[in-house]
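Report on the following structure.
The complex is shown incomplete by one protein chain, all other protein chains being positioned as in the whole.
Order as written gives the chain letters A and B; numbering starts at 1 within each chain.
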């Protein structure tokens, strides 16, 4: 089920913006080493710092440009609040990154568009609550959004154990991917130039990857990411089915896109059931709630 | 936090000024522009003297002009983060630096790593230049971070949300909802956690997550439905009709702009690409896409209650930030050597009058910005006012 319809134009915007945004993470692999372009190399990170927030805003605006149903909006706000509120709890009790846990499950239930929005709103709300607004925020938002989007794109047919297994696997992968991308973003800023762990402009991609891997190992973020991946997967295995059921129940109760119909007053109310079917089919097209 | 000094000063100002300087919350955008200006200034120098002064300026303005809201306490966290960054840079240079530099302080035993680690060698000689370079670099990044921390502490994030453009209105509303629901959920997490003991459950970890998260989640989801009904009943989602032609134009602008952004990014990273494909293309693409987005946002019909306006004080504060950045850049063109003091040969960092002027301008909002709003006396959140007789409201009940 998809709470938020992603129109073809939106999909194209999403793809283009994601492609451009990916470059803002991976630029250290591609910056040229030619001396004549050193000026460009120096300005690239700053340009990207300015560009990414705009790209994130563009995609969010595009996703909601068709108008978003109040039920989906309230669900989005409340789930983002759950993410923001459970975050300290998760860190306190078990070192669980609850954000991914709920993001993956909600993306799965409510569809890719909703998942994308939830990723961004969750991290944005969390940042506002903890006064953590800064240039890193759009990057975190985008990564989380990709995770939510991906969860919504998993094969729809799966149910039961297979679904839990796939979601747990995806959750673990997503946790690694998030860690890797954020490391990649942080890498040039944290070590600076001139160390053996710094990126080398113009060097082959593999060499830079090697250095990134070393940086990750040295800053022990790899261990952190592993812990996060394991707890996310375990949480999805243990609590996933119950949370999925709760989310699906909420979706059912909210009656997203339930047919809305009007009919003339029936003179014989006892025969309503037959009338409903007929009128429902006829009226749904005319008066459907957006 | 009230500011006795400034309120007293305000009394001596001419009458038409005094209205500006009444205690009030400044437009959050003004604080962000000021802070970004400071951060830009910091990014244009590695000279520790102006950097330290900029940190001091940020701290001064925060202390004098922050309110009593929870986010106002964030500044300290950013200062510690800055210290960590400087320390990290220096430690990285010591461990992985490779020991360039003439003035070797100490020779640590070298530890060559195996082949798979790209032949990296740990420790080795530690040179002053190396440490100093790390320190300068780290201090620059830390200063930028602390400037952002100042913006986080000074600007009211909720008012910032009110200023989002129409196209982002839905997302902005979702975040507003999240911000108001999150504290309630924290309370319900505590409540459910306490209630779990009543059923004999003391489990921790992932198992506890289920027992706590599910009642909280179910509560929250039920609440979202009530909220949606309330929003619908109160007029959420009233939009103006958009002509098909305009929709095509906005869509074309956004799509075309994004293609431009992609091309520009490619041009920026590929040195073989012609120059115009780089930054100019990227900026043009961004501008087109943003224009499209803003045009699309015009279909959202709503007004804003007590919007933050750009009054002279706002312009002044933002201007101070911009001026500080501009003056530092100017200093850079005049005296690049002094803004980027070389580590070899070792030289003492120096200040120039331009740098001092930039720092002075950056500090001006500590006095020029209106003081934060006066704290109202809040009654403690004890539930109801004590009413001794529960049944007196209906007059007929008095017998």
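In this text, contacts are C-beta pairs under 8 Å (C-beta built on N, C-alpha and C of every residue); 3 or more make two chains touch, one makes a residue touch a chain.
Note that contacts and distances are computed from a predicted model.
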Checklist line | Per UniProt, the name of the complex member that is left out, chosen from "ABC transporter domain-containing protein", "Energy-coupling factor transport system ATP-binding protein", "Na(+)/H(+) antiporter subunit D" or "Ring-1,2-phenylacetyl-CoA epoxidase subunit PaaB" | finding: "Energy-coupling factor transport system ATP-binding protein"
Check: Of the listed residues B:176, B:294 or B:357, which contacts the missing chain in the full complex?
Finding: B:176
Note to self: Using the document's contact rule, name the residues of chain A that touch the chain not shown here.
What the structure shows: 70-71, 242, 245-246, 249, 255, 258-266, 269, 272-273, 275-276, 279-280, 283, 287, 289
Next item on the list: For the chain that got dropped from the picture, name the residues of chain B it touches.
Entry: 158, 173, 176-177, 179-180, 183-184, 187, 191-192, 194-202, 210-211, 214-215, 218-219, 222-223, 226-238, 301-307, 376, 378-384, 386-391, 393-399
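Basically, only the chains that are shown with their structure count from here on.
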Item checked: Whole-Å separation of chain centres (CA-atom averages), chain A against chain B -> 21
Next item on the list: Going by the contact rule at the top, pick out the chain B residues touching chain A in the complex.
Entry: 43, 70-71, 73-74, 77, 85, 88-89, 92-93, 96-98, 100, 117-118, 120-121, 133-134, 137-138, 141, 145, 148-149, 151-153, 157-158, 161, 165, 167-168, 170-171, 173-186, 189, 204-210, 212-214, 216-218, 220-225, 227-229, 231-232, 236-237, 239, 251, 254-255, 258-259, 261-262, 265-266, 268-271, 278-279, 282, 286, 289-290, 293, 296-297
Next item on the list: Spell out the part of chain A that touches chain B in their complex, as residue ranges.
Entry: 9, 12-13, 16-17, 19-20, 23-24, 27, 30-32, 34, 36-37, 40, 43-44, 46-47, 51, 54-55, 57-58, 60-62, 64-65, 67-71, 73-82, 84-86, 88-90, 93-94, 96, 98, 102, 117, 120-122, 124-125, 128-135, 189-197, 207, 210-211, 214, 218, 231, 234-235, 238-239, 242-243, 246-247, 249-250, 253-254, 290
